[in-house]
Each structure stands twice: as C-alpha cells, then as structure tokens.
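We show some of the complex, not the whole, and keep each chain where it was.
We just call them A and B in the order they show up, numbering each chain from 1.
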C-alpha cells in the first residue's frame, strides 16, 4: 500500500505554515509528536530548528516556493497568510493567490489532504443571537472573511475535481484564555485546537468538511453536528473564565455593531483606502 | 454609558412579577443576589418585604398600575398572570390585556429587555413521541397556551418595532421533583430555573429568543439548539427520580390524550362555559 492510497495516523513529514504566528507557535510544539519531521514555514522569523524540525520560509504568493514547500510532505496544516482584517493587497497576495498556490502544489505533489485554517469571520455578519451551522450561507464580515471564503470554495473545487480532501477549520478565538464577553462564545483552548487539528488530519474520510473551532463553551453560536464524523470533541470550556471576564466588561453598548454581530470588532474595521 | 445603551450583569432594581406563585417564591429568594433592589409584585399576598425588597402589588389589567410598576426598573422577570388552564375571562385580563400593559410600560419606561414566562403549553398538542424546536409551528393545548402564544407574538412585535428584547421561557414543569412520568421529560429543577433566568437576563444579545425550560433530562421532547447563544446549560436531571416515579405510575392508558400529547392533562381540561 502506497502513501498515496492511505490516510496515515502518523506523518513522515508534516508541513505547518504560519508557524511563527500565535497559533503556529502553539502547534509547532504540539505537532512534533505526530510526525517524523515537522516542516515549518512562515515569512516571519522562525528561530532555530529543533530536532525533527526543518525550516522552509516561503512567501505564499511565490508559486515556485510553495511548490517546493509541499514537496515531500504527506500532510499540511495551513495557518499561513493574513489572519486579521487588512487592506486588500496583502490579503490578495497571501490569502487568495497564496491559497491557490497551495492547492496547485497539493495537486502537483499528489497530496491527499489539507487542513485549512478558515475563520469564523466567513459568517461574521450573523447576529450574536443566532445559532448557525456549516450550511448557513456565508456572510463574511470583511475582506479577510471574504478571502477565507475564497479558500473554502477553492478547496471544495479541488475536492470535487481532484479528490484532494480538506477540512476547513472556522477557528473562533484561540488564546490562553477568553479576553472578553464575545470570546465566551468563540474561545478555543490550545488543547482543543490540537485535538481539532489532529482529528482533521487523521479521520478516515473527510471529503470537504467545514467545522467551527471552539471549546465546549456554554454560550455557543455554532452547531457542529454536520462534522461529528471528524471525531472532534472539545474538552475545555470558557465557563471557568466567565466571572473574571464579566467583571472586566460589565456592560455592553447595544448600538455597537461589534456587540450585535458574531464577527465582533471585525465588523467595524476598515475600509482601507 | 447610560443604562439605555448597556446590558447589565447586575441590576439596580429588578422586577419580579407573579412573585407570590410557586416559581415566584423560588426566584424571590434567588434573584436578590443579582440586584440592589428586588421589586416584587403579585395580586396575592407577598408577606413582608425583606431587606433589599420592595413590594408593589398590581393588577396586570390596570394599565396605570403596570406603568408605575415598571417605573425605575432596569430588568423584568414576568411570571405574573394565570398559569394554568382556566376560563377565558381571567386569562384575557391577566395574560392578554396584562401582557399588553407590560410591554407598553416597557416601551414608555425605556426598558431594554424582558424575560417572559411563556409555557410548554404553546406546543402542547405535539405528541409525546415528537421532538420539536423553537421554530415548530405553535399548537397550543388550551386557552392558557393560546394566551402565552399571544405574549410571544406581542413581544416579537415589540422587538421588531421598538427594539425591546425578550426571552420567552417555555417552562416545562418546575417543582421540587418530578411528580409523574410526563415530568421525566418536562421537569426543571429550581437551580436550573435560576440558571435559565439569569442567562436570559444577562446574555449580551438576545433579540427575540425562544427557549424551552427543562433540566438536562434523558427523556426530552424539546431541542434548544436555536438558543445556545443564551449560555444556558442545565446541570440537573430528572433521571435520579425515574425509579420512584415509575414505581408510582407503572402503567399508562394509551387511549388517554394526556398520555399521547406533550401538554399532558392540559389537553383534557375545559371547556369552561
């Protein structure tokens, strides 16, 4: 049986892009346990390679660099690109052109699956009193959200045409702890993030799956029932932080779009001219 | 920041109507912790005011009284009115005219949110082998259920027109313990009732939310997935009471509408002529 015809539980060479970012640094420590070699990429400084790591800096808008980046890997966790609301040009370069390069590289290298960091901001214009699932029509809350929606649609196409599977992780807010009342709904612990990434990498069949990434919070806007086949069950919760968060933010301005919509402050960022 | 533009976590003056009733007496003890002053109202005797309490008896069909009742409050938990199947006249006075007065008072006093005790009896004519959610068309099981449906619709209008938020609590059966086999499905502990009321009062955005109020029972007819944004998670269950309940009621008559329909005995109460 060749690698091409199997879904591995342990990877020979796993690629983590965006490895210098907030979540990247977390996963860098954690993913090493599941692979022989962890290839790390970013445009920011990655520091020195630890044993079992290899550093391959690459700009996502550089097609040749991305082709090389995926050469020889049997799994990809793609966190790379712009991860906040920003002017169109950098989003275009990294999140649109770059994601296209990533999927072309997956196709040309015969890769079978990608774990793609999408974002809750693809549906950020739903209200905070709505509960949605992965089939709700997209309502992105900014150019960043629109670019993540592009990645979801592009990966759907690569599955339908080429059979390359993708799990789109609509990550909420992954920080050491929830910072504000919005994050009581959107927070995901680093441990739950690791669980979600590993379930996405190793579930037997994922096709093109969309899953929201949060912990098992009591307050929730997202319904993941369409993604139970992944085998992701969050074990943490924002609830132990509730009292502290509420004490810091005892009132909310109901006229503020950031309070009304799920996207939070993203819905009032920009425009950038 | 003015009260008008914020959702408080702690209330200066919280109004509890129906405070002399079964659930009212429970909440009277519990809500005091969340406010400076707890204003209590009923048409039945409320006893003496404890520290931090103020007693404001009012008939709901008395418009001026209800206007005064809501004056100066920044939160309302409305349990008042008829809470069982009854002839039309008292239901009309308290649950239809009275609820209209309540919302007019909220509008005129600039109140931003109401927690409204609706009832599972707005959908009592679903069968006990059906599981429904808050979007199921209403099927009230009596005049009481019809009047609670009126309150739900009226509060929807006050949200759409005036922005006054409401959480409609379709309360099941809140008693010290489940009394019969129907209550294995519908029972809500007083602790869970408190959790539900407080989540409804303090969730950042509720718009017009409908939620069923039961504990985390193993037998369930209601699906609250549309209301997870409230942050209500019941922690109790009817299950520990199952053996005792079943021992008391070992057989059921399948010809009895009260066994077939979710509304239980309500579906065979009346008509009142």
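Please note the rule applied: a contact is a pair of C-beta atoms (placed from the backbone, for glycine too) under 8 Å apart; a residue touches a chain by one contact, two chains touch by 3 or more.
Everything numeric in this text was worked out from a predicted model, so none of it was measured.
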Exercise. Shown here are 2 copies; how many are in the complete complex?
Worked result: 6
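Following the convention adopted for this analysis, only the chains that are shown with their structure count from here on.
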Exercise. Roughly how far apart in rotation are chain A and chain B when fitted on CA atoms, stated in degrees to the nearest 5?
Worked result: 120
Problem set entry | Centre-to-centre distance between chain B and chain A (centres being mean Cα positions), rounded to whole Å | 40
Seminar exercise, completed: Per the touch rule, the chain A residues reaching chain B in their complex are 127-131, 181-182, 184-185, 218-221, 223, 246, 250-255, 259-260
Problem set entry | Contact set on chain B toward chain A in their complex | 1, 5-10, 112, 202-207, 209, 225-233
